[in-house]
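One protein chain is absent from this view; the other protein chains keep their places.
By written order: A, B and C. Residues from 1 in each chain.
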Amino acid sequence: MITKTRCLKSMLASKELDFIMEAHNPISARIAQESGFKALWASGLTISASLGLSDRNEATWTQVLDIVELMADHTSIPILMDGDTGYGNFNTVRRLTRKMCSKDIAGLCIEDKVFPKLNSFLGENQQMASIEEFCGKIRAAKDSALDDNFCIVARIEAFICGKGIGEAIKRASAYHEAGADAVLIHSKKNNPSEIFEFTNEWAERCPVVIVPTKYFNTPTPLFREANISCVVWANHSLRASINAIKDITNEIRKKQSVASIESKIATLNDVFKLTNEFEVQEAEKLYLPSFDTV
Amino acid sequence: MITKTRCLKSMLASKELDFIMEAHNPISARIAQESGFKALWASGLTISASLGLSDRNEATWTQVLDIVELMADHTSIPILMDGDTGYGNFNTVRRLTRKMCSKDIAGLCIEDKVFPKLNSFLGENQQMASIEEFCGKIRAAKDSALDDNFCIVARIEAFICGKGIGEAIKRASAYHEAGADAVLIHSKKNNPSEIFEFTNEWAERCPVVIVPTKYFNTPTPLFREANISCVVWANHSLRASINAIKDITNEIRKKQSVASIESKIATLNDVFKLTNEFEVQEAEKLYLPSFDTV
Amino acid sequence: MITKTRCLKSMLASKELDFIMEAHNPISARIAQESGFKALWASGLTISASLGLSDRNEATWTQVLDIVELMADHTSIPILMDGDTGYGNFNTVRRLTRKMCSKDIAGLCIEDKVFPKLNSFLGENQQMASIEEFCGKIRAAKDSALDDNFCIVARIEAFICGKGIGEAIKRASAYHEAGADAVLIHSKKNNPSEIFEFTNEWAERCPVVIVPTKYFNTPTPLFREANISCVVWANHSLRASINAIKDITNEIRKKQSVASIESKIATLNDVFKLTNEFEVQEAEKLYLPSFDTV
Partner (left out) sequence: MITKTRCLKSMLASKELDFIMEAHNPISARIAQESGFKALWASGLTISASLGLSDRNEATWTQVLDIVELMADHTSIPILMDGDTGYGNFNTVRRLTRKMCSKDIAGLCIEDKVFPKLNSFLGENQQMASIEEFCGKIRAAKDSALDDNFCIVARIEAFICGKGIGEAIKRASAYHEAGADAVLIHSKKNNPSEIFEFTNEWAERCPVVIVPTKYFNTPTPLFREANISCVVWANHSLRASINAIKDITNEIRKKQSVASIESKIATLNDVFKLTNEFEVQEAEKLYLPSFDTV
């Protein structure tokens, strides 16, 4: 059977460069799927932000998971969930992993910082987890997954925390050995120098995932040359929606009317299509007696 | 003290035409507040849709309320919550009302159809609640509110269900008498004829709220002339976000790059501002010892 | 594979009389399993009551399901969930069914009254659902289950609502034909006359489940003779806990001391055993580096 976990696993393992699109709720997830993306990034930053919460684990993992569950219900492509630092210790990671498996979420990405996490683009000298402790989390996640194809992506914050290539490679090796299906190497530079330094040195020992939020100008062919496995567009869907909501809201506010904006926004029919309204209408014919007979 | 309930109550009572903007999550709520709106509409349709669910009470009221609570936490203007049919009977309405009060949500709008509801723009011959039962809900809500200024808006679906002006006025009178702070008269026509027929006949016996989703082209001065109290722009924020997410997602998909769209979307700094990130950074100085000393 | 759904299905189908024990939270569920019961009844009444809510659907189905999910996580025997009237229409039943399947809950029992339900032992002249509408719910549940062995038990409230044997049999036939795996015939008499009238007439057309809360004095061999499939002890675990908590609480209150009650209550070690504490301690050795090295 082609499961979501299997899809994500082969996407990570394949030699081709693949792309994973951020979503922060079920409707943005469905839109990403319909536009042709083959996998989704359930972003800690954007899910928190949509809830009005800062990217510091203000939302608990059960709150985040409730949303990612609905995202998985509403799509058929795999979701890689941004699990921040794993929300605690190895035991929290085990619980999270098991619940993710039963909710058909295909993979978990955890990062080697301490709980509660801080966004990687904020704050200097963030504190890293010990390698031994983080490897314990990776092994605990692998051992507790209900599905052998459930993927663990180990995110390395060495560059983010001001460490060099030595620390990054040392951690990547340990995480790979502990069972990670891929490593995610992160950088807050606005150029890909750290990333390519890493991929050179790493030499494809296991798949590499990147998040080019800051070095967005880097031409994609360079990622292919560097043998990157997957690129995560990690927050662009939410950021697009913010600007659109700002613009429309300001225009409505000023004009005291929606007449001029009606043609610029999705129709109600679009909304109904994205929420399976018409499927329910068909089901009514099967299951609901006509009002006359009730 | 100027509470949110008091603000909503005076907005409903005032002779001026006011505008209430839809929001479906805390971030869209904050954007609407920052653009100058004085009140928010927590829409059943758009909150459900953002969760990937159809507008048929697929989301339970506790799921919806969890989101509206976060919206109220993240804004300082009153929220009028779209409570559909009240999610059951008078007793469900009492529980909903009490929980809304403790979550600082300023008002509840309930409509005179049966649970589970169906979107007003779908389906012919929808079934109406009995007047007596619906008045019981209104009285139950008023009596159980923890705050005297908590507002009940009674939404009349007579036109939606194919009834005429007689039924609409009869219901409006009963609901007003039962204690509703305002009536919301709804129409699915693409012109305001039903609305103005109602306002003429009603003659300001209590404040009137409208939702011009279908008759969006009607010039706003006509609403003023008709002595409408409030206009609800009921779904435009979500609809704006859908188109924006579609456009950006498609562009990223095709170009396999975010370089060209970076300037079109909100910055990460915008995201951080909208989620109080910088307030937490200030608080760190007060409450968090430096990493060195930990 | 021996799944929970398969276990429940064969328990319903078997010629032997089986017993299903009520639980209202994960710890009472685990205790029932450890005492040897082969299946659990997740009772609407007792789950609501433990939450301080009346048995009138004051708790939403998502609130109830959150608890039943934890019960399923914490046990290995099948759970038959009391789904009241299905919390709405056919569409609500579909959503509930799908979510139950993904949470490894083995079967759903729905009853033919209207939402919000009222406890069967309260109120005269309760209103029944139309047969056609209720059959639509049964078919919708069967069609939407993710697992063919997921069980639907159709609960007949004809006797509860003051109807006679004719109505009960008519409904049982319709529900059986619509796909129910078993019917549950309920009675509020303090003797089993209605039940045996039904089983005589029904003549094993499909398995019959009963809930002898009011006719508790009936000797169990009589149920066997009547070819009952399963007996549900529907609320006894909660009722036992209430008396025990009352007694101990009163004693502590009066004596201003716990010295005299220590030997009457479970030890902390019992609590730790019932919550897998010692499993986590073993796991620590595998996954958690010693504190010295952190």
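Everything below uses one rule, namely that a residue touches a chain if its C-beta (ideal position, glycine included) is under 8 Å from a C-beta of that chain, and two chains touch if they have at least 3 such contacts.
Small disclaimer: the values here were computed from a predicted structure and weren't measured.
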Partners of the unshown chain among those that are drawn: A, B, C
Hidden partner chain, touching residue among C:S10, C:Q127 or C:N191: C:Q127
Sites on chain C contacted by the missing partner chain, in the whole complex: 19, 21, 25-32, 35-37, 45-46, 48-56, 70-71, 73-74, 119, 121-123, 125, 127, 212-213, 216-220, 233, 235-250, 252-253, 256-259, 261-262, 264-268, 270-272, 274-277, 280-281, 291
Interface with the unshown chain - residue positions in chain B: 73, 89-91, 94, 98, 102-104, 130, 132-133, 136-137, 139-140, 143, 280, 283-284, 286-289, 293-294
Residue ranges of chain A at the interface with the undisplayed chain: 54, 56-58, 60-63, 87-89, 91-92, 95, 115-116
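Everything that follows uses one rule, which is that only the chains that are shown with their structure count from here on.
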Computed distance of Cα centres, chain C from chain A, in Å: 38
Centre distance in Å when chain A and chain B are each reduced to the mean of their C-alpha atoms: 30
Junction residues of chain B - those touching two or more other chains: 54, 56
